Structure formats: C-alpha cells, structure tokens
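All protein chains but one are shown at their positions in the complex.
Naming follows writing order (A, B and C), and every chain is counted from residue 1.
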Amino acid sequence: MFSRVLIANRGEIAVRIQQTLQAMGIATVAVYADPDISAPHVAMANAAYPLHGDSAKDTYLNVGELLEVARESGAEAVHPGYGFLSESPAFARACAAAGLVFIGPTPDSMEALGDKVRSKEIAALAGVPTVPSSAVLDGVGADAQGFVEQWGFPLLVKAAAGGGGRGMRLVDGPDQLAQALESASREAQAAFGDGRVFLERYLQHPRHIEFQILADGRGHVIHLLERECSIQRRHQKLIEETPSPAMSPDLRRRMGEAAVALAKAAGYVNAGTAEFLLDPDTEEFYFLEVNARLQVEHPVTEAILGMDIVAWQARIAAGEALDIAQEDVRSLGHAIECRIYAEDPYSGFLPSTGRLLRWRPPTGPGLRLDSGVDEGYDVSSHYDALLAKLVAWGPDREASLKRMEGALRRFPVLGLVTNVPFLRRVVTHSGFTTGAYNTAFLDDNPDLLQAPQITEKDEVARSLGAWATANRTSTAARSPSLAPVDDGSPWRQAGPRRLP
Amino acid sequence: MFSRVLIANRGEIAVRIQQTLQAMGIATVAVYADPDISAPHVAMANAAYPLHGDSAKDTYLNVGELLEVARESGAEAVHPGYGFLSESPAFARACAAAGLVFIGPTPDSMEALGDKVRSKEIAALAGVPTVPSSAVLDGVGADAQGFVEQWGFPLLVKAAAGGGGRGMRLVDGPDQLAQALESASREAQAAFGDGRVFLERYLQHPRHIEFQILADGRGHVIHLLERECSIQRRHQKLIEETPSPAMSPDLRRRMGEAAVALAKAAGYVNAGTAEFLLDPDTEEFYFLEVNARLQVEHPVTEAILGMDIVAWQARIAAGEALDIAQEDVRSLGHAIECRIYAEDPYSGFLPSTGRLLRWRPPTGPGLRLDSGVDEGYDVSSHYDALLAKLVAWGPDREASLKRMEGALRRFPVLGLVTNVPFLRRVVTHSGFTTGAYNTAFLDDNPDLLQAPQITEKDEVARSLGAWATANRTSTAARSPSLAPVDDGSPWRQAGPRRLP
Amino acid sequence: MSQRRIQPHYPTPGPAFSYEVSEENGQVLVHLDSGTVALDVAQGDGSAGWCRPAGGLLLPFAYAWVGNDLHLWLDGDLFIFQPAEQRSRRRVDASAAGGNIASPVPGKISKVLVQVGDTVEADQAVIILESMKMEHLLKANGAGTVVRVLVEEGQQVDRSGLLVEMSMGS
Partner (left out) sequence: MSQRRIQPHYPTPGPAFSYEVSEENGQVLVHLDSGTVALDVAQGDGSAGWCRPAGGLLLPFAYAWVGNDLHLWLDGDLFIFQPAEQRSRRRVDASAAGGNIASPVPGKISKVLVQVGDTVEADQAVIILESMKMEHLLKANGAGTVVRVLVEEGQQVDRSGLLVEMSMGS
C-alpha cells in the first residue's frame, strides 16, 4: 500500500478521502489555493502545499504544479476526488509519466467513456440499451425523417460535441423540427465550434438511476447496487437514496448486469458509476453515461453495505484483488443523502456567500456528515456551493427519511442562506415520501420553490426577532468565546421556571 | 405505538432516546432541573417541564413530580434511560399504577436481578456459572475453612448487603484472613447497617464481557452478541468494543446461551445486559450481574448489527413481538466506543468544570457521536462527568481503532479538561491494539496515567502559546460570532504562501 | 424599551412592523401591531436556546448578526430581519433603485447580453454571472431601456455592485 498520497482536490471530498487514507495509515498531502489556506481539508492533512494563482486553472487544475507538489512531498499516488482533474485522461497520463499512481480508471477507459459516440458504441457492444438516437446529422436541413418515423415526438435535438444543455432543443411536433435543428446547430457551432447535431428520443418523466461499479485490474467487476438520483435542480443532483423506490429485484438484477457488462466492455478499472434513465412504468432503462470517478453521492452506498469505497479505490490502485463476489453484496436498510448547498432555493438557487457564524451539524445514531467547512469558515464565491453532505441511515426507508427530517431540523446554520430548510420541505413532501417521483419533481411541485406560507411559526419568529433586536446591545457583550466563564450561573434565562 | 413519551433523564442518553422516538413519529417530553434549562436534551424536545429543587433527589429522582409531568403532558409511556430511576422497581410500579407504560423490564424481574443472592440463585437455576462464593457468614470470626479448602487464595471478602467496593477486602494468604473478615464486616456494618460478609473467588486478570439481551413479552429472547468492557478506571467503563478480541465462536455461543437462559429464568422482558467475568486463558466465565436497563455502551452493538435498540425497547414495551430469530443476528465489522468525560486522567480522574468554549466533534464515514452538550454549554459539578460518547465503526478491528484514533485527534475541546487526549493514548497503546488486555489494563500500564513525556510537540505548543499570548489584545477583537464579515479577505494568515 | 421597527427580509420579504418588548412574571411579552405574543425564553450561551409561545410547542433557536441584519434560526428554519430604517435607506440606493441590475452575489461577468440603447422586456436576460462554478441569469425587473453598462465580460464584481443602469418604462 502507498505510504503517502496527494489529494488533488478541496472541500468535503478532500476531507472525506483523507479520513479514509489516514485510517489506513497513509499520510496525506493537501494542496490549497489562497482562499482555502485554513480550510478543513488543509488543517487535517499531514502536509500541505500552496498553489499559486487566482483561478482554478492556475491552482486545482494546474497539472504542472500538482506534479511538482507530488514530487516534492514524496507522494506515491494521487487521488483526484471528483470534479477538477478527476476525469482528465491527460492528467492521469501525466501522473503515470511522472511515476505516480493515479487512483482512478485508466486514461484509455476514461477517454472511451467520456466520448459520447464511443460510449454509446461500447454500450451497444455490451448489449446495453441506450436512449434511441439518430446518427450524427451534418448540420442544418439534414434529413431526420427516418428517426422521426421510427420514434415520433417529442424528441431532443442535441449537440454531438458537447453538453451542459447547449445546442439542445426539445421538439414537440413536426412543425418545430426544422427550426430547432437550425437553431441548435447554430448554438452548438458557437459553443463548441462544431455544429453537428443528432436526434434523441425524449423520455418525459424518467427516473435517474445509477449503479456503482468496482473493478480490479484483474478482470473482476461487481456492482454495488443502485442509487436513485432523480431529485435534481438545474440538472444537478440534490438528494440521493438507496435502494431506489422504483426498483424491483428483477429490474435491479438486469440493470446491475448491464452496468457490469458495460464496465467489462470498456476494460474499466477502479470505482465508477453507470448512469441510466428509467421509465418506471415500463421498467425500460437506457444507458446515459459513465462517471469515471468517485461520485458525490457514494456515501449512501457505503451506508447500506458497510463498505468504504475510497479504501477500495486505494487498494485497487495499489494492485490488490477485489475479493468480493457479486452474491456477497448484500445491503442492510436504507440510506438517503442531502447535499447542503450555500444557495437560496427561493431565488432560483442563487448562491450565497458569507461567514458561517453558526454551523452545528446534528449527530447521533444513523447520521453521517461529510463536510468541507466548519463554524467560522468563510464561504466565498470562488468555488462550488456544496458545503457538506448529510447522510441518514435507517432500517427501512421510512426510518431513514424520518431521521433525515429530524437531522435537518436540528442543524442550525447562520451567516448565510443555505438550502437546509428547503431540503426538509422536500424530504417531508408527499410527492417524495411516497417514492413515486422522477426527475421532473421540482417542475411538478413549483410550490416548493416558493417560500413557505405564513404560519404560526412566523409570528414566533417576528417576536423573537424583535426580542433579539431589543437586546442587541447587551447580547453583543456575551460572545461565548470571549465572555468570562460565570461559574455561579450555569445558564441564563428570561423565562419562568414554573410550568406555563 | 405510543404518541407521546416522557424521558425521565438528562444528558446524552436523553438526547439519544429522543432521536429515536422522534424518528418513530413519537412526540417527546423532557424534564429539566435548573442548571439544565438550555441543555440539548431540553431544546430538542417537543415539550419540556421544569423539576424544582437543588438536588437530584428533588428533581430527576422525584417520582411524584415525574408522574405529575407525565399526567400533565399527556405522555403514555416513560423511558428512564440509565442511572437515576432506571433500575427502581418502585418507580416502575408507580408508573404502572399511574397508567403509564414503563419502557423497561417488569418490576419483579428488576427486583429479582437487583438482589445479589437472588440473582445468583437464578443464575444457578439457569445453569450459568457464577464466581464461586461461600454462603453468607455471620460476621466476625465465622468459619470460612470449607471455602478456603476448596478454592484457596487469593480470595475476596465482600459485603452481602452492598457494593461499590465498600466492605471489600482482597486476601492473599491465610494469615490475612481473620483480620480481613473483621475489618470488612465492620466497614459493611458502618456503610449498610449490615455486617454480613461472604467469600468469593478472586479472578486476578479477568476480562469484563457482557451480552446484550432483547426479550419480548411473549417469551422470545435473543442476545445481540457481546461487548468487551475491560478498559475501566475507578471500576467504571471507559472504552468498549465489539466483537471482543477474546472471543472464539464457541465461547460466544456458550456465553450467549447462558445470557439467554438467565433472562428466561428471570422472566425478563425488554432490553437488558448480562455481565460476566471471563478468564481468557481457560475460557471459563462467571456471571456477575444483570443490568436491567439500557446501557451506556449500547451503540457499539447497534453499529455492528444495524439495529436500533431504543426502537426495540419502545416496540416491546408497546406489546410488539420481537420478530428476529437468534440465527438472524449477524454482525458486520467492528465498533469501538470511547466515553468522553470532563475529567483529568493525570490527576486521578478528578472532574473538571467550566464552559465549553470550543466543542467541535469530528464527523465523517463510520463515526457516531451521542452527545449531551454543545459548544457554549456550561459543564457544572451537579451531574455525571460523561459529556458524550464517540463511536467508530470499521470493516475490521484495526480499521475501527484507526478511525477512532483519527477522530479523537480531530476533536478540539477548549474551556475545561477532558479525557480526549488520554483516550487517544489508550487506543494507540500496544497493550490495547493487540487486544490482549483485561480489567487491570490501567494498573498494568501506569505510564498512561502520567502526562506524556516532553516531545517536539511541546516546543511547538510553547511557541504557539507565546504567540497567542502576544497577540491576545488584537485577537480578542475578532470574535467569530461578532466580527463583521470581511468579504474582501476570506482568510487571515501570518504565514507564507510559498513552500517552506 | 422604546418602540422600534424591523422588517422581515427572508424567506418572505414583508412590511416593516413596530414592536415593544417587556418582561412580566419571567415571560417575554412582545407587543406587535397584530397583538401581544407571550414567550418563555431560555437562553444558553447568549445566542441560542429555546422558546415557547403560550400554549405552543417548544422551539429551539439561535441567532447571529450579519452587519445590521439579524439571522434567526428557529426550529429548522432561517429568518432574516433588517432594521426598517436601513431598508428604506437601501431603497434609494442607486444599486437597488428602479430597474437597475445589481449583482446579488460576488462573481464574474460571463456575458453581457445588452448594449446601451437596447430596449428590454420584463424578465429578459441582461447579464450572465458566474459564481460558485455555476452560471446565473440576471433578468430585467420590467420593461425599459439600457442607459449604461458598467461591467465587461470577465470582470469580477462584488455583491450589490451595480452592473447595468436602466431607464424604466416601455
């Protein structure tokens, strides 16, 4: 096993990876850009090196500096986390060239699965259904008739060369098609310098289901069951759970086999995730893409399996065999993850910045928090708005949801706006608790995007707000960390001690 | 199931019980004495009632007031936690008489197992070995020859009527016996008004092993495997783990069967624990006592089984059947618990009081904290010094110990002295990590009770202490909760940003 | 205690209200325009504790000041109040006046979608702002004409920084 590993990342995932590595007896090397100098992922590291520059490109994306830190620190391996360079075949190759083990898939399999056309070819090779799509059309006016005759409307026009919603048009009927092709192609040309588009069948209310894969370098591949990730906002996942409420044992077996077949066909090594769209009514599923890295939502899988996926990533990268058979993968209970973002759900999920004046995560049975921040931390606009991930495990779905509700309710955050109260509204919403939801959940429940209606609690809040404002001067003198300890008075109260 | 339950307790266990009850949709009613008015167990409750008085006797032990609160709040059941009234048959009977369900064993079985002589009789009936002991001797000069001839020395003289080390004498050889009998009898008379003593075989280096029991009201009894509790100070447990490093599958089966037999013989209902002393060399074990209540260390069992013992307590009390067969009790991995006490291990475990100016529990994979305090809480001398329990789970013993080590290292507590640094020294001590320890661990390793020797870290501490003192005036102006957020400067540093 | 006014700002902006606070028999009495609320308040370390409205459930709370804004966490929900005075001062501030476009968060200008003299409709996208690795559309409050564009693409901007000056009315 490695004795020293560089974590080329920041935030909660850099903390979480180091926790596992340090528990394996591996020394960790952190890197940081200026605003992160006193971030938790740095303070917990065994060694830390600054990255110089104002942008991510100069710092966490700077391959040259990262390799220099690895060399200087004596690291033998690099864990890229997620985001940043985690899916860069060039970085993986540069690590190898520098004699460093890249804790992740091979550059070749990363490349094969990162390319839209090639990954669909691999899926076809593996016999895995993909969302039906046309061949690449050569720009404006191309003849799309064959595809339309076979699949009908609605359909999507999509850019061949890129993603993120650019060059994408939803087409409801034949009269919109010509204009959509023209407009999508123009946008794709502007965005990616490549105007080629293709047509794809549009699934109206799919569920987003993914399967966690583990593959060692010796051809043994297993899946670690599914994660349900249909609760999304702005095409980003917000809440994940496992098992999926939509899954039957037979469907789970079929989708799991498809994920494993795909990984085998791509010669995939290490941890990865096969993403699918599922039509819950027909139980038809379609391959979407492979995320060739650790995923944000991996803790829900760890919670129901009692496994440590990051430990397996390190072991596989160090050449160890994956000594778990598929039939030994047995889950216990149910787990749900909520992503805590510094953002305001009631203003279009606009991010929020400021100092965390209070950050008191709930603790207790069945709870896990993976956090990149601490009380006193300054949330800046430089990086992702993901502050932490709260995971609740329970013996069944109802218990884990109830635990999550309680944990979100007992999680005071002050100093900036987060989505914690919003998340509680979602996990207690009947559309979610019944389990019958899909990726259109927030579109179908626009009430959730409005601030809650006036309630009795609002009057208490107004009263307390008035009380706190009236007391402000005297309160300001009582900073908990500066006020002398008042031994004689273990508590202060303005209320009665008698029953009301 | 109940809709409202009174928790007749305080501190971490009152928090932990409410977490489960609230997750079951049950409203919780807390009680508090004056110093606890803003304690976490009160702030999280759905309703809270004050108990009036200066002593525990007037408050948390006040049966009349507690029953009055139950009546007034509309509670249908009472959970007593541990300590306080949890093992009081009189309280259990008073609850029943008031029409309240007592979440715990029946008063009769509590009484039977609380009595030393009767619990040994029950054990004998159940065929469970007890530590060999003589009959009760009638005071000074009694003839102890028969017992001595059979079992030899060393032996213990013990008071028949009480415990806690009073009226107890260790006798190494025949010449000390007469005086020990006289002195023990005198002390027992003074302490309990009852000078009767008996002799007991003295196990020199036993391990303290206990088995968790669950029994429903329909005669179904199972055990939830063992907990190893040999790391003790002042006859109180400090660190617990499961599985026990001393356990073979056969021994586990035999001890588990003994625990179940005992519970059945006593007609026991609800959760309880059978405690044993084990001679690890001979694998002989002896029944010690039954704790007829929830135990402090129950979370390690929950961690390896994925079960919620408090939920089962409530279900059994509500009349539900225990639908788990013994063969379905299968554990996963290893768990360890460290008790966080406000005490100084280097001054004879003297308690420490003061305000928690910093209390930042570690979070992350495999960690659980059950806590009765929060940052800003005043730790007073009124109650038990147990602040919280930190539990680490891992796929194997080494992993859970390593996680515990890392978690204890990442747990800053300021404002008073706790045993957190000491616990880290214990869990990394070779005498502990090898697993070959027993109840004499701290006696056998007196180095652990001395403050650590001067290290390189001490010089860094002296330097930082000097630096902080020099900066005190300017630092005092920077209270995190009061200082205006400085948007332009997300971090402050006095160090270089260049590599050293 | 003299009569003062504060204004709910989050999650739902609301009208300013007057209050007076007094204590009686150990209870906090808050006199609002709508009536008097009686609260038991137990405060721990100076900025957190629990309260209980007469006849109601116990609710934990914590609060902190961000400048003159009061951030109040109450039983899982965040409320922000502003002094009513400050609020009205802000109203006449150039950056928030009329239909001008200000930056709600610090960030970088990804794209300026309008030019001086352009007429825009209500809800028309005017600026794309990048913050926290996400793009955010800043839209016009109403129909109007672009009078001045104060930023260019790639430029860093602060929170509340004025980006586009508008003359409103179509």
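Everything that follows uses one rule, which is that a residue touches a chain if its C-beta (ideal position, glycine included) is under 8 Å from a C-beta of that chain, and two chains touch if they have at least 3 such contacts.
This one's a predicted model, so the numbers in the text were calculated from it and none came from an experiment.
A.B. asks: Which shown chains does the chain we cannot see touch?
C.D. replies: A, B
A.B. asks: Of the residues B:Val117, B:Ala135 or B:Ala468, I need the one that contacts the missing chain.
C.D. replies: Hidden-chain contact among the options goes to B:Ala468.
A.B. asks: Go through chain B and note every residue touching the omitted chain.
C.D. replies: The list for chain B reads 234, 342-344, 346-348, 350-354, 357-358, 360, 380-385, 408-418, 420-421, 424, 451-452, 454, 456-472, 475-476, 478-480, 483, 491-497, 500.
A.B. asks: If the hidden chain were put back, which residues of chain A would touch it?
C.D. replies: Per the touch rule, chain A residues meeting the hidden chain are 37-39, 42-48, 355, 375-377, 481-482, 484-485, 487.
Convention: only the chains that are shown with their structure count from here on.
A.B. asks: Please flag the chain sitting at the greatest distance from chain A, going by CA centroids.
C.D. replies: The most distant chain relative to chain A turns out to be B.
A.B. asks: Chain A to chain C: how many Å between their CA centres?
C.D. replies: 29
A.B. asks: Using CA atom averages as chain centres, what separation in Å is found between chain A and chain B?
C.D. replies: 38
A.B. asks: Report, in whole Å, the distance between the mean C-alpha point of chain B and the mean C-alpha point of chain C.
C.D. replies: A distance of 48 Å separates the two centres.
A.B. asks: Can you list the residues of chain B that touch 2 or more other chains?
C.D. replies: 37-38, 44, 355, 374-376, 481-482, 485, 487
A.B. asks: So which stretches of chain C touch two or more other chains?
C.D. replies: 42-49, 52, 60, 64-66, 106, 159
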